[in-house]
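Removed from the display is one protein chain of the complex; every other protein chain stays in position.
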Amino acid sequence: MTAPAFVIEDLACRRGGRVLFQGVELELAPGGAALVVGRNGAGKSSLLRVVAGLIPPLAGRVLWRGVDTRRTPESYREAMRYVGHADGLQTALTVAENLAYWARLSGAPDDPDALDRALAAVGLAELAALPARLLSAGQRRRLALARPIASRADDGGVWLLDEPTVALDRPSIALIEAAIAEFRADGGIVLASTNAPLTLPGAVRLDVSEFQLATAG
Amino acid sequence: MRGFTATLRRDLLIARREGGEALLAVIFFVLGTVLFPLGVGPEAKLLAAVAAGLIWVMALLASLLALDRLFQADWRDGALELMALAPEPLTLVVAAKCLAHWLVTGLPMALAAPLMALLLNLPAAGWPTLIAALLLGGPALSLIGAVCAALIVGARRGGVLMTLLALPLYIPTLIFGAGAVQAAIGGYDASGHLALMAATTLASAALCPWAAAAALRQAME
Partner (left out) sequence: MADAISAPNPSGGFWHRLANPARFQRLSAALMPWLVAATVGLFAAGLYYGLYASPIDYQQKDTVRIMYVHVPAAWLAMASYSTLAIAGFVLLVWRHPLADVAGAAAAPIGAGFTFMALVTGAVWGQPTWGTWWVWDARLTSVLILFFLFLGYIAIRNAFDERERAAKAAAILALVGAVNLPVIKFSVEWWNTLHQPASISRIGAPAIHPDMLRPLLLMAGAYLCLFAVLLLLRMRLELARRSVEALQLARAGAAQP
């Protein structure tokens, strides 16, 4: 079984009349990871959004287990979890209620233990009943990262994390890295964009700046 | 369907926790209606003649009030993106939000309608039809308004713009609804109007969530 589970082929993206990147290629097997780097504005977030399926690509495609994710997105969406810049929190709900909603929407079976474990993994277990509006920036980020943990499928999946460790202190970063490592050990694939410190052992380095058009002189 | 019920429960929970917002539409409904006797004079026959139309126009405007909140908060928080990426079709999620919106604004307005009818001296013959028409047509207002709200999500001055977009589209609902009540008052059979109203609502239920989901996806690109 050597077919890579996750493939990016010749991906190009255009935003606001400008071609941000083109010809991006990547192959990851279960347990693999990629670190997306590049200077600000280079297109790291756009790359993740195109891979997630929020933005249609200018060219190229993303394959999940051999299936084009734009043509048949269903199986991809069941396995893919995206954490963007925004936290996706509803301030009127509690921490636990927020997490439960996203877990249910992702198709995960109703499992309160899984939710508790996810909150514990990001260090928010004691705050489960707190209204989300009372959280600090770092706590919100951790709650956002608890989402993919809470709705993990058993046979791996893909996590797309856009600047996951922004606003997090060192101990929190360690928690996230541990959760990612556990996910990868179970066969999960992780793409993370970051300019902040984040250790992904064995990760492929994907520099978006290398895939840009040469600017006209 | 789990995503549908989960979203419905979530939106209802948020509406209950945030309390005041939902009540605002009903208060506006009542207050606006009260303005008319103050404007045109309290003569009973005059009010009775215009009551049906007035109540319906106020229902349209009150519906619009709560609509730009339908997607705005989720857009700002990034929740809308997550809904678009979920395995559950975005169309169903949007439908759930529309249903929640109607339960929180349209349904209370239909229940408040007898009070309006009293204030505007609507003849008793029209009361049952008024409530029936508002119950049948309210969902159409939420659904059509949702499409307009989806189109302008994230735009500046979105609220006013949405009014301009939605009101022409509301006209059939207004005509069928007010017509039903006026027919009932005149002693005629209102079932034709109510049938047209129901058809509009059903067609809206079939088409609007899909159109709104398409508009939301375009907004996120």
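First chain written, first letter: the chains are A and B, and each begins at residue 1.
We take it that a contact is a pair of C-beta atoms (placed from the backbone, for glycine too) under 8 Å apart; a residue touches a chain by one contact, two chains touch by 3 or more.
Computed from a predicted structure; not experimentally measured.
Put simply, the missing chain touches A, B once the whole complex is considered.
Touch with the chain that is not drawn comes from one residue among B:Gly32, B:Pro89, B:Pro114 or B:Pro172, which is B:Pro172. Counting over the whole complex, subunit A has residues 16-19, 213, 215-217 touching the chain that is not drawn.
By the touch rule set out above, subunit B reaches the unshown chain at residues 147, 151-152, 155-158, 161, 164-165, 167-169, 171-172, 175-176, 179, 182, 196, 200, 207, 211, 214-215, 218-219, 221.
Throughout what follows, only the chains that are shown with their structure count from here on.
Residue ranges of subunit A in contact with subunit B, taken from their complex: 52-56, 74, 77-78, 80, 82, 84-93, 97, 101-102, 104-107, 147. Subunit B contributes residues 2-3, 6-7, 10, 13-14, 17-18, 73-74, 76-79, 81-88, 93, 220-221 to its touches with subunit A in the complex.
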